[in-house]
Structures are given as structure tokens and as C-alpha cells.
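Before any comments, here is the structure.
A single protein chain has been removed from this complex, and every other one stays in its place.
Chain naming follows the written order as A, B and C, and within any one chain the residues start at number 1.
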Amino acid sequence: MKAAIVGVTGYTGIELVRLIHQHPSLTLGTLHSHSMHKNSISELYPHLQQLCEQEVEAYDAEKIMKNNDIVFFATPSGISKDLVHEFVAQDFPVIDLSGDLRLKDLESYQKWYKKDPTTQDIVDKAIYALPEFSAIKGNLLSNPGCYATAAILSLVPVLKEQLIDLDTIILDGKSGLSGAGKQLSDSSHYVTVDENMTMYKLNQHQHIPEIIQFLQTFDSSLSTIQFTTSLIPIKRGIFMTLYAKIKPNVTSEQIQQAFDKHYQSKPFVRVQPTGCLPELRQVTGTNFCDIGFGVNEENQTLTVVAVIDNLMKGAAGQAIQNFNLWAGLEETCGLTQVPLFP
Amino acid sequence: MKAAIVGVTGYTGIELVRLIHQHPSLTLGTLHSHSMHKNSISELYPHLQQLCEQEVEAYDAEKIMKNNDIVFFATPSGISKDLVHEFVAQDFPVIDLSGDLRLKDLESYQKWYKKDPTTQDIVDKAIYALPEFSAIKGNLLSNPGCYATAAILSLVPVLKEQLIDLDTIILDGKSGLSGAGKQLSDSSHYVTVDENMTMYKLNQHQHIPEIIQFLQTFDSSLSTIQFTTSLIPIKRGIFMTLYAKIKPNVTSEQIQQAFDKHYQSKPFVRVQPTGCLPELRQVTGTNFCDIGFGVNEENQTLTVVAVIDNLMKGAAGQAIQNFNLWAGLEETCGLTQVPLFP
Amino acid sequence: MKAAIVGVTGYTGIELVRLIHQHPSLTLGTLHSHSMHKNSISELYPHLQQLCEQEVEAYDAEKIMKNNDIVFFATPSGISKDLVHEFVAQDFPVIDLSGDLRLKDLESYQKWYKKDPTTQDIVDKAIYALPEFSAIKGNLLSNPGCYATAAILSLVPVLKEQLIDLDTIILDGKSGLSGAGKQLSDSSHYVTVDENMTMYKLNQHQHIPEIIQFLQTFDSSLSTIQFTTSLIPIKRGIFMTLYAKIKPNVTSEQIQQAFDKHYQSKPFVRVQPTGCLPELRQVTGTNFCDIGFGVNEENQTLTVVAVIDNLMKGAAGQAIQNFNLWAGLEETCGLTQVPLFP
Partner (left out) sequence: MKAAIVGVTGYTGIELVRLIHQHPSLTLGTLHSHSMHKNSISELYPHLQQLCEQEVEAYDAEKIMKNNDIVFFATPSGISKDLVHEFVAQDFPVIDLSGDLRLKDLESYQKWYKKDPTTQDIVDKAIYALPEFSAIKGNLLSNPGCYATAAILSLVPVLKEQLIDLDTIILDGKSGLSGAGKQLSDSSHYVTVDENMTMYKLNQHQHIPEIIQFLQTFDSSLSTIQFTTSLIPIKRGIFMTLYAKIKPNVTSEQIQQAFDKHYQSKPFVRVQPTGCLPELRQVTGTNFCDIGFGVNEENQTLTVVAVIDNLMKGAAGQAIQNFNLWAGLEETCGLTQVPLFP
């Protein structure tokens, strides 16, 4: 099968190139960019010289459908919501990595993304494709956000097993700079980021409604979460910390069992041994979400640490995982390479 | 007045050298180190060439008292608890920057520091010298811990004004590597730290009892806090995030007023304008603690961000601030230089 | 005396604020920016809250001259060449930190800076103010470039003492990102810089003609140098390596003597003990240029390492040093603080 990538010159697009290049059942079809076409991808990204030298083309939906079996949208939010119609009309398979199709409520999209939404039929059709907890089916998959993936994977087991008080949930996420994309701003200048840490979009991050919407499918009584996001001086990775009060008499063993139960058959979630917290670099370059936790018995507080690579399990890796499931392949197909370390 | 520094070759010791060098009313007396004496300090630290070339001497209590007016202990925990007796016996002024004299309960020291404590009369005599909330008097000052300083400054105004539920307090601290000192370990190797983030000592950090002990002086009903610490790839700085549920009907304005009220006359706490969160680098090299906050009205959660330089307001800077108050000088004396930036 | 700063919002401008703030004989006059005026400087740079809260004003030459005793131009190249005329006409003291007044040959400026030059009378009047080797006099001082400062200080002693073959000079300079200024570009994005090193402007850096022009004042037979510049992932600092063949029978002792002779009375050049090379961080935040060297007797090659802080000895610090000399003050006035370390 051949895959087209729209928005190939962004960090997520180039990560898809890497993953598809090494995938045994998927090959690179056509590559597309609005702004940087007419170059080979290796002129834009010299690390690809001799490895991948395809031309980057202008966007052309007809050509994409003609020459590929599936299309990945690795575009910033606000693009695929309009472009996707043509593909849906012909039932052509789409995996959208942007935020455009995640929210079922159009007003919510308008509120959090400050953009006009796509149409209701599109979002109704789109599957929120978090493969550990969603059935991956149909030809319109909406890939979750990076923070949202780490948050949801931290929470669902203890939420489903009713081990925590829902109104005490606090999610404190830290991200590397690739999560903010390639666009230039004062806040991504090297001199600003280096030796610094900043919290941004407090109570305003667009992943908040996506997390709540998905968690409500497990417990409809949940209506709000506390969620904060910060930038730390690294390239890749999300370090998500969840705090919540455990319910009376809940034990550390029950927490461990909850995680084990929900993830023992999930190849990309590695629950750490009791008492061990994962460090960020152990998932860099992989599709894993590694999870560890601790319980403070003095104040009945659960601390969960979940780490992912924002471009992998938080974006392109999860998209390939979704592709595998969609295509009926092994879920881990093309995703089990030992990562670069250190 | 002349100051001796014991443990001058550590990061905190060398920061004291910097601050005393620029202080208008305090000069460097004798410098001491157990392991690295018989060199000039500028041989050990070439940045000091031509600026400060004093010899580092072996430790000698008699000589220290003879040649100086005050002694700063910048030693790791476990040293000053024994050495301090000789100075106390002669009522010689001591500012101890280690954790040895902070806890009034000797068993608690034993439990959290895994070392034999000093004697009860010493800890009874020692003032926990957080100058925004302590009266700085007497000749035995115990300088607070770096995380503890940021935690306490975040909390006291909203705690004293009874704006938050005490049992919902969560403190999530991130620190640069200088906070862990100079000793070599796998966890301080460049290759381990770079592009990584790790949480450590979950529910076991020795600053926990110090924070609780001090907060209890404002509200004795507080008995526990949730407190976590992580390392991020920077040299200097603590980024402390406090989460707590606000009490019913508490408004953002009340929070702002609480901070303003308690800090308007405090020269080293800069409360940010409403809606502004401080970034870490704005305090690097300074003795400031900058504080900002946000209230999430949907879930009644207060988020406070407090940033300090762990070697300044978290250690040497606060020690000089304490010295100023102890000596009857202006609190800001020698501490108002514009910092290096960027 | 009061100093105005034009271009105060750049890295060099803000470093001038720091230095003037701590200077015993110079105070901040008016602050100017084309693009960011009407704010207080502490709104733009929150680290300055409560330390320096002056308003940033639009540029106004008349007002500057009326309210100040001297003006520092910390503007990018291409600005002061036009603005300076008004000040020169009234013989108002100017220290220009940009490249606009450094080259005596107008065509050379045109060639290397790709901009129209100022007028011949202006460049004739301007002193190339490298205070270790220039007489600082007159009211128009042109502050040397950062790379040029490190290069010249590495070279002059061995060149004047005729210890090296002039046609074998190679200068290999590495710089932190603050050297490239605040403007946004792909090459200053955090994700581009982190874990990377790049060489740029090979044989095209605009400091080349400035270095040659100044070295020719010591040996007119020198007509070319090999000079390269690279970016490394740090904020501040230049690490300059000089290679040259020593003349027959020249010894390591002669090299050491040459450096000692030329710098023993120079307070800001710290020649390292024989066999010791300086590391970059030992000058961060200081006005020092630290120099060490080694001789390879097998191939008669001299290696010199010179390190400076590009914003200090490479820009603002040197400008204050020049001010001190111009004003008849002690050369080191306001420049001998112990720097932040680590």
C-alpha cells in the first residue's frame, strides 16, 4: 500500500517519512506541501540524502487519490477540516493528525481553536483513534493530540476502575519544542528556550476538550479537568504527571492491577514495575507510552508519570499504529525498532 | 564585617563568594574546604582569576572565629550538625545553608536525612530563616531549602487568608542540576540529563517535613502535602507549581489581593500582574521569587507558579538577605544588581 | 554622567543596561527603540521588574543630546551609519557597537555588509576602539566586533613579536546564539540549534576585513587570513582557536613571553599558565578575554585558544571599558564583579 503525506515538511510529516520508510507493508506514495513544493524532500532535509529523495508536490486531491491508498494529513490545525471533504466524498481513507476532526461539538472547536469548524457529518464520521481504547474502523481516523494521548493513557485505567475522585484530577504536562512546530516565534528562539521553563495556555490549551470528551465515554460524570502545559528545553518528548485523590481504602496494589489489567495486552504501553517511574528519554524515538506511579498514603494522593515521544506515540507513531489496525496488520508492524539511545 | 565560608568549593559556596564580593558591607574572610584546600580558589575556579585569589584553607573553627565576624556553612547535609556546636558555645554568628538545623524534631531529621541528628538545644536555638515570614534574630540562622523556599512563598498568602482547601495542596517542583550539587553520579552525567526529564524521590524528598513544619506555624491543621521533584536539563532554577482547590466563592481577585498584601512590602517577591505567569529565566542570577497564578473557575482550581534561582533565593542569596537583616542593614543590600540576561 | 542607549531591546542593548546599572560613574539616561517603544523596559524584559523600569522611547536625536552625556548605539548594522551624522555634527560623544563605522574603506563596507556605507569623514574620524591596542580618544568610538576582538587579541602579540608565519594564520571561531541577535530565523529555532553545530558564512563573514585592517596597523605585509565561524548550542560566548606556523627556532617560552609582555598591564586579558587552555564558561558574564596556547614541536604549529563572552568583551563590556578610558576613569570601573557561575 502507498501512503500520501500532506504537510510533509513539518516535524510530524518528516517523522511519517521515517516510519513509512521502515514499514514492511506501507511505502511512500506522494509527498505534498503548500509552501515548499518543487524541491526534493532531501533538499529541504539533508539528512534524507540518498535515503529518500522524492519530490515534494503541490497539494492535489485528485492526484493523491489516484496514486495512493491512504492519505495522512500532517498539517497544522485549520487545514484538513476543509480539504478532507473531497476524500470523504469518495470514501478514500484518511488519517488526520491535526486537531480538526477530534471534537464532536462544532462550537467547542470554534471556541478552543478560534477557527470555523468543519461540518457535523465529518466529525460524526471521524473515529477518535486512540487505539488502546478505540475500535479502529472506517475510513476517517482522527489521530489524538500528543498531550491528550499521554493524559488519557494515564487516566483511563484508574478512572474505569473507579479508583480516584474525578473532581481532583490534575494533569501537569511538560513538552519539548518540536511539539510547538516549526513556525518561528520569540518563544521558540534558542536563546529564549535554553536554560528556561515556561508555562503556557493555562486553562486554555486546545487538548482540554478532547481529553474530557474522550474520558466521558468511560464516565459521563466527569465534566472538567485541571490541565497545564509547559515547555522545557528539549527537542522531543512529553512528561505528563497526573495527580488525583484515591478513593477511601484504595491500595497501591489496586492501582498497579488497574494499569496491568488495561495494558497487559497493549503492546505500546509499558507499565513500570511498582515503585519505578519512567524517565523521558526511555521512550524517545519509540511509540511507547511508559507509565509508573506512586501512592502517598498520608494524603491519599496518586501520582502517575506517563512519558511519550510527542512525534511518535503523540503523533506519527500512533498514526502508523492506527494504520496497522485499520489495514488488519499486526498493531506493532514497523514500530518495534530499538530507538536511538542515548 | 568579614565572613568565613565553610564548603566554599560547592556551588553554593562559590555563589556566596560572588555575592560577598559585591556586597558593600561584607567582605570575604577565610575560605574553607575539607577536600580541596591548599589551592587558591581561583585555581579551582578559573573564572575567579584576578577577581578573587584567596587561599582555601582546611577547616579550623578557632581560626574562623578569630578572623571573621560570621560563618556561612555551605556544606552538604550531615556536616554542620556536628561542627556548629563549637560556634554556638561561643555564641559566634552562624548561617547554616544545609538541612541540618531546619527540623525541630530530631527523629524527623533521622527519618528524612538518614543521618544522626544534632542535639535538641541546637535545633531549638536555630531560627528557620525565611525572611519574608520569619523574624531574623539570634546568632544561629538555618537557611531554608531551595524547593522549600519556593513552596512556602507560593502557599503562605493563600493559606493564611484561608482561600484554599488544605488537603488539596499539590506542589510540583522542577529543578536544574546545580540543585543536586557537584558530586558525580550517573544521574548528573551530561548524557543522562540532556534531552531528558526525571522525577526523583517521590514522596521522599527531605524538604517535605521542613515545608510542613513551617506551614504549621500558620495553620496547625495542616499535616501533609503532596510534593514532587523533577530534574530538567538546565543549570539553575526552580520552577514550582502549586495546585489547590479554592474554597467556595473565592475569586481570582481575592487571590491577587492575598499575594499583593503579603508581598507588597517584601522586596524580593515580585507578584506578577493578574494573568501573567513568570518564566524561569526572569529570576536567574537574582534573589527574586516571582509569582503568578490562574484560577480555573470550572473546577475551582488555583494554579500558582513560583520561580526562583536555587542558588540565590534558594540558597546563597537568601543567606545574604538573612545576613542583612541580622546585621541591621537594608534587606536588599548587595542583592539588587541587574542579573546576567540572556 | 548619563548614557542613552539606542537599540536597547536587543541582547547588546540589554547588556548595556545591566552594566550601566552597576557602574559607579555612569547612570542610565534615556532608552530608545524603533520598534518597541512606549513600554517600560521591564514589561519587555520581566527580569528587570523593580530593578529598572524606565520607559523605552522612540528615537529622537535632539532629545538624546539634551538629556545625556553620551550615546551608545546597540543597533544592528545599517542603522547608525545614517543616524550618527547628527551627533558628530555637534561633537556629541558616540560609542557605536555596530559594524557601521569599523571599516575605513567604504567599498569594503559595501562589499561585506551589502549596504550603502556612511561617509568618508565619519569613518576617518571613528576610532577602532580595541582598548588593549588602541588609544581611546575623541568623541566617535567604533566598538570592535565580537569575533574580531577574540581574533585580534589572540594574534597581535605573536604577530608583533614576529613569531609566526603570517600566511599560515587560521582562525576558527565558535559562537553561541546570542551572537546572532534576536531576529527569528530557521537557524535560530531551538529545534535547529539543539544537538547541532553548523559552520556559516565560510570566507564571507563581515568581521574578516575588520580584522585584517586592524592587524595591518602592526604588520602591513599581512593581506589575508583564513577565518571561519560556527554556531554551537549555547547562549553566550566565543571560543576562538588560532592556528599558525611558528617561525624557525621559536620556542614555547617565547610565545608565553609575548603574551605576558603584551597583556601583563592589561586588566581584561588573563593569559593562562603555560600548558593551560581556558574553557569557555570561565569568562561568561565577564569582560575578560582568557588566552592559552600550546606548541606542537613536531610540526611547528602554534594553537591559541581565546575565549570571550560575546556580549561582554565582544560588545557591551568592551563598550563600557572604552567609555571608562574615554572618560578618564579607571579602565575596569564597573566591570570587576564576580560573574554568575555556574
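Definition applied: a contact is a pair of C-beta atoms (placed from the backbone, for glycine too) under 8 Å apart; a residue touches a chain by one contact, two chains touch by 3 or more.
All figures in this text were calculated on a predicted structure; none of them were measured in a lab.
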item: Given B:Glu86, B:Asp194 or B:Asp219, the one touching the chain that is not displayed; value: B:Asp194
item: Contact with the hidden chain (one of C:Gln54, C:Gln226, C:Gln257 or C:Thr336); value: C:Gln226
item: Omitted-chain contact residue, chosen from C:Leu26, C:Ala74, C:Leu280 or C:Ala319; value: C:Leu280
item: Residue of B:Pro93, B:Pro144 or B:Pro233 in touch with the missing chain, whole complex considered; value: B:Pro233
item: Residue touching the undisplayed chain, where the options are A:Cys52, A:Val88, A:Ala148 or A:Leu329; value: A:Cys52
item: Touching residues on subunit B - with respect to the absent chain; value: 11, 177-178, 182, 184-186, 188-195, 233-235
item: Footprint left on subunit C by the chain that the document does not show; value: 167-168, 170, 172, 174, 176, 191-192, 195-199, 202-203, 223-226, 228, 230, 232-237, 239, 241, 243, 245, 277, 279-281, 284, 294, 296, 298-299, 301, 303, 305, 342
item: Absent-chain interface as seen on subunit A, which is shown; value: 11, 14-15, 17-18, 21-22, 45-52, 178, 194-195, 235-236, 267, 270, 272, 278-279, 281-286, 288, 290, 336-342
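The definition used in the following text is that only the chains that are shown with their structure count from here on.
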item: Most distant chain from subunit C by Cα centroid; value: A
item: Separation of subunit A from subunit B, taking each centre as the mean of its C-alpha atoms, in whole Å; value: 39
item: Whole-Å separation of chain centres (CA-atom averages), subunit B against subunit C; value: 37
item: Rounded Å distance between subunit A and subunit C, as computed from the means of their C-alpha atoms; value: 46
item: In subunit A, residues with contacts to at least two other chains; value: 191-192, 195, 233-235
